[in-house]
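A protein chain is absent from this complex, but the other protein chains hold their places.
Then we have chain A:
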Amino acid sequence: MAKSRTKGLVVGATMFVTGLLYFLLASRIPGSGGVDASFFPHMLSIGMILLGAIHLLQSWRQPVAAMPQEMSDDIVEQARATAEDEDALAGEMAPDYLSVVLSLLLIGFFVLLMRPIGFIFAASIYLFLQIALLSPSGKPIPWFRLALMAVVVSAAIFFLFRYGFSLMLPAGPLTPFLS
């Protein structure tokens, strides 16, 4: 309960601050007064600030878990439970935030390297490392098979899009060899 209340307060504060930042940025838009280019951004930011304040207040007054739900029909409740089944399966384990950060870094490097080393190499490296990172624990990772799959899939995507759908993905060092 206390945890969801804290979460509610953090989310509410984030909503409030987002609105405030957006308001400050909107104030820098050159305008003529009245309904100009800054009118809607200002209105939106005021809305965000108000909603953030309401959410903060709601979270402060009662735990998030007890907040009113839109629908309380038994079937709807059952639907909610079913929809969350999958997440619940994974949810029994603590979220692996290290894995999230590493995955984001891998994606970042993939995008960063795409132009200089070309799509095939960048995607191969990304796929290899990402699949290895998420491979089931307790089982040996089939490194060779994984590397082969990463290269084959990346090359297949590259050639399919380049020659099949005329999409010129960055070829990097392979450029002189391609027509």
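Some observations on this one:
One rule holds for everything that comes next: contacts are C-beta pairs under 8 Å (C-beta built on N, C-alpha and C of every residue); 3 or more make two chains touch, one makes a residue touch a chain; residues count from 1.
Following the convention adopted for this analysis, contacts and distances are computed from a predicted model.
Not every chain of the complex appears here, and the one that does not is recorded in UniProt as "Tat pathway signal protein", selected from "PQQ-dependent catabolism-associated beta-propeller protein", "Alkaline shock response membrane anchor protein AmaP", "Tat pathway signal protein" or "Circularly permuted type 2 ATP-grasp protein". Mapped onto chain A, the interface with the missing chain covers residues 7, 11, 14-15, 18, 22, 25, 29-32, 34-38, 40-41, 44-45, 47-48, 51-52, 54-55, 58, 66-70, 72-73, 75-76, 78-80, 82-83, 85-86, 89-90, 93, 95-100, 102-104, 107-108, 110-111, 114-115, 119, 123, 126-127, 130-131, 133-138, 149, 153-154, 157, 161, 164-170.
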